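What you see is the complex with one protein chain gone and the rest in place.
Chain IDs A, B and C follow the sequence of writing; residue 1 opens each chain.
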Amino acid sequence: MGSTFGHLFRITTFGESHGGGVGVVIDGCPPRLEISRDEIQFELDRRRPGQSKITTPRKEADQCEILSGVFAGKTLGTPIAILVRNQDPRPADYQEMETTYRPSHADATYDAKYGIRNWQGGGRSSARETIGRVAAGAIAKKILYQVAGVEIVAYVKRIKDLEAVVDSNTVTLKQVENNIVRCPDEECAERMIDLIDQAKRDRNSLGGVVECVARHVPRGLGEPVFDKLEADLAKAIMSLPATKGFEIGSGFAGVLLTGKEHNDEFYIDQQGATRTVTNRSGGIQGGISNGENIILRAAFKPTATIGQAQKTVTNTGEETTLAARGRHDPCVLPRAVPMVEAMVALVLCDHLLRHQGQCATLTP
Amino acid sequence: MGSTFGHLFRITTFGESHGGGVGVVIDGCPPRLEISRDEIQFELDRRRPGQSKITTPRKEADQCEILSGVFAGKTLGTPIAILVRNQDPRPADYQEMETTYRPSHADATYDAKYGIRNWQGGGRSSARETIGRVAAGAIAKKILYQVAGVEIVAYVKRIKDLEAVVDSNTVTLKQVENNIVRCPDEECAERMIDLIDQAKRDRNSLGGVVECVARHVPRGLGEPVFDKLEADLAKAIMSLPATKGFEIGSGFAGVLLTGKEHNDEFYIDQQGATRTVTNRSGGIQGGISNGENIILRAAFKPTATIGQAQKTVTNTGEETTLAARGRHDPCVLPRAVPMVEAMVALVLCDHLLRHQGQCATLTP
Amino acid sequence: MGSTFGHLFRITTFGESHGGGVGVVIDGCPPRLEISRDEIQFELDRRRPGQSKITTPRKEADQCEILSGVFAGKTLGTPIAILVRNQDPRPADYQEMETTYRPSHADATYDAKYGIRNWQGGGRSSARETIGRVAAGAIAKKILYQVAGVEIVAYVKRIKDLEAVVDSNTVTLKQVENNIVRCPDEECAERMIDLIDQAKRDRNSLGGVVECVARHVPRGLGEPVFDKLEADLAKAIMSLPATKGFEIGSGFAGVLLTGKEHNDEFYIDQQGATRTVTNRSGGIQGGISNGENIILRAAFKPTATIGQAQKTVTNTGEETTLAARGRHDPCVLPRAVPMVEAMVALVLCDHLLRHQGQCATLTP
Partner (left out) sequence: MGSTFGHLFRITTFGESHGGGVGVVIDGCPPRLEISRDEIQFELDRRRPGQSKITTPRKEADQCEILSGVFAGKTLGTPIAILVRNQDPRPADYQEMETTYRPSHADATYDAKYGIRNWQGGGRSSARETIGRVAAGAIAKKILYQVAGVEIVAYVKRIKDLEAVVDSNTVTLKQVENNIVRCPDEECAERMIDLIDQAKRDRNSLGGVVECVARHVPRGLGEPVFDKLEADLAKAIMSLPATKGFEIGSGFAGVLLTGKEHNDEFYIDQQGATRTVTNRSGGIQGGISNGENIILRAAFKPTATIGQAQKTVTNTGEETTLAARGRHDPCVLPRAVPMVEAMVALVLCDHLLRHQGQCATLTP
């Protein structure tokens, strides 16, 4: 049952990269939300393959169909099912994968777990699975914006050793979408694009870091002790393909500071609100949002599928070599940006509803 | 309902730092496991305060009582409830906290969420809450060891800028317990102890990194797509107090490598098993364990509670300063080691049972 | 999130009676199960409208498509998504329902809860929603049969005051399918058909009782204390549209007996197995299956939608009258039979996997 995420705003994704299609069922969505297919498609277009020279050339329009849960342009409160058909399959590209495991991919572990595997592509471990997440995230984003004006913006912070300078307080979607690598530091973006382009020509791949900021998040979201907001965000992010690390606020660099240096001192702002001078906490204290910007980072490893020959083994225990022929991204980061935003939105929306359920029932 | 963790092997913790006590209910434990109170107490003793000069001087023996679920030395398959009474409370130390928020602590966010707070100590955000986790982890560890010989060993990898050299393939519990900072690099450990001791004298605090290895984990644990093993481990770790980051395998450093450099090539070992030459994956591929060692790291920030004066505010919106008087750890890392082991054990045990449930029902 | 059912074998249904379609996502299905579209379609054909003169004349072939989770005729262990498109809609039949509430139907309560409603038919409260359950139940049945030879047979036990005589120990699917009312007592079935036919002509409707037996259920299924097998069966049955009551074993009639009369005495059978002489427990003791036949009964009220004029109100608070024009069943019982079987199969399959997960991990 690992295909379900969320407690009140709950999504279940389905589908392999090859077969009838992929999609999502969203249960628990608040009723009467105005939502259109186009709003969902907008986010899917940011995620789809073939959108630029530095993404996989697999051509899929990824057009979504809303099967249920929306009536006359509004949510019904009942499950919203969204389907995207698979197209442009080239199973011949994958013939070799029937018997040969791609290094650092999920082929061998799926066989070990299930004793069977859809070898015509990545199956369930393909990034196509994230279509359902991104579609659901579009709805979660709209709820968050409508209820509290929440803005969620992710961007490429780093590719290999190139790190961008971005002001998380002001960065906008428009700035992020301004170039194909989705890095709002234009000068750095150009170098990133060149680096990815070179890796592609080398039949190699690159990794990097996506940073995400959520602004105007209401105070009080997150539930001690296991469902701390940062814990659910960590799970959300680390469930994305190719992630190797997660940080909130100061992250690993925070260990270099002393408590005196790290603590966020409080002050009262001009509106009388309790605020923190600094934000090393990343907008969360004690597992609960404090009203400051939520800032997190996700490390993505270089794409496992590369065109260069690598040593590997077959499912019958023979050693061999493999040079992947399937279409793939030389770097997942640009397309990971909308995925990260979606996962952050899903967590915040779920906790928004949970907080409403527990803490708004009795009047203060 | 954020106090419950796990799906088949499921724990629910309860209790604040001040009040009747803290504890845990473990539901779904396999029946007929031999377990004694002493085995649980052993892990609690590693976690308890006052165990050395570099931990909080709060004196609590943290003696546990098994209330249910064990009969004649064996688990019944029914809920195991474990209770530890609170002792040695000094509410006077906390009088100031009734109105004043400690910077980077959970006081302000608890008030924002719940509109009420047990100000006689950290309440539910206190590290005392982890007693229940550690007690449950002791049982999870035993199941994992008995079923598959799994060994879980955590240790302090870094304090501030001091990083230890540890061979994760061979490190033992005995080596970890050999010094009070729980760092198996003895030379580095001495310097860490001095550094913490100095911070304590400065009424300041330090952070660091705990690394954890799980050896002999069976292949096949973890469930695509949201309950990937690394996702559930990330949530488990990031639900511990004071964590700011999580890494699996190569982690954030992995982004500096190309795909060709990062991929773990396969080979067939002398027993005919599929193995990887390197282990940048950290024992998990596609969200599923691959039989290699699982390696993860957790970043802990410096303790928020410090004796130096800091700027803060009151619950009525007044600016003030605070110098904490309560007893606290100058560095949580030494006591975090058994907590990290417990959380890893809980995740692995839950997935062991889940894998058994889904994949062992039909004969191959 | 009320659209998800089951803990390890977990289904999520979606879809309204009018719109893109209805379906189900099944997560946690054991891998490597041979399953064909035809096996699923067989059960859907038993449920579909228009199959006889005593069911609704709505014409829907209800052809299913497996979107994911099955590869080369076998389950992958990943989510199985099944879709049935809606056809033959006649929204004009429902125009009046936009403003007028059908008595004892869900129109008014959906409006009260959600503030919006798909009035072009029953929406989510339509029996069409059960398509997803029946499709999932077909897979659950196959697992149960393959693992343990479990046979699940439901049948119409009563229509209004006509009660059939059926031997639950021997009744077969073939006997049930032998007539259009699905009552294996042929003589009684004829009278039932006449009674329903008469109600149809009267623009009235009838209710009744479905009985279900599950034979060869392994000992040990069910989890104290809230997930007792009869508790989960009760929830499963009472979640079907139009149910008003549930009984296990002796049921309400059991209260007329003394303990001495009601208790099922034990004996040892010729194979040395512990058996009970009688089966007033209905195959479950202490919430756990005991190896005897599981017997349960479900009361279905007469269909709410009738052609006769009834007093009702509009969504703006006006009193009015309504005579339904939509196509509907004069008696849901014949089509409820495969629904009851499906729900029983889903509960048993979930508990089979759960039992395997908790109790088969440690060797005895």
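We adopt the following convention: a contact is a pair of C-beta atoms (placed from the backbone, for glycine too) under 8 Å apart; a residue touches a chain by one contact, two chains touch by 3 or more.
Note that this is a predicted model, so its numbers are computed, not measured.
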Chain not shown: contacting residue from B:P49, B:P103, B:G123 or B:P241: B:G123
Full-complex contact with the absent chain, from B:L83, B:M97 or B:A342: B:L83
Residue ranges of chain A at the interface with the undisplayed chain: 7-8, 28-33, 77-78, 143, 146-147, 224, 352-354, 356-362, 364
Touching residues (missing chain, whole complex) on chain B: 1-4, 6-8, 10, 12-16, 19-23, 25, 27-28, 31-32, 65-69, 71, 74-81, 83, 113-118, 123-124
Those residues of chain C which, in the complete complex, touch the missing chain: 1-5, 7, 13, 101, 103-110, 112-115, 124-125, 129, 158, 160-161, 199, 202, 204-209, 219-228, 230-239, 243-252, 254-268, 272, 274, 276-277, 280-282, 284-291, 299-306, 308, 310-313, 317-319, 355, 359, 364
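FYI, only the chains that are shown with their structure count from here on.
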Taking each chain's C-alpha mean as its centre, the one farthest from chain B: C
Identifier of the chain whose CA centre is least distant from the whole-structure CA centre: A
Geometric centre distance via CA averages, chain C-chain A, whole Å: 38
Centroid spacing, where centroids are CA-atom means, of chain A and chain B in whole angstrom: 26
Where chain B and chain C are represented by their mean Cα positions, the distance between them in whole Å: 45
Chain C: positions in contact with at least two other chains: 7-8, 28, 31-32, 77-78
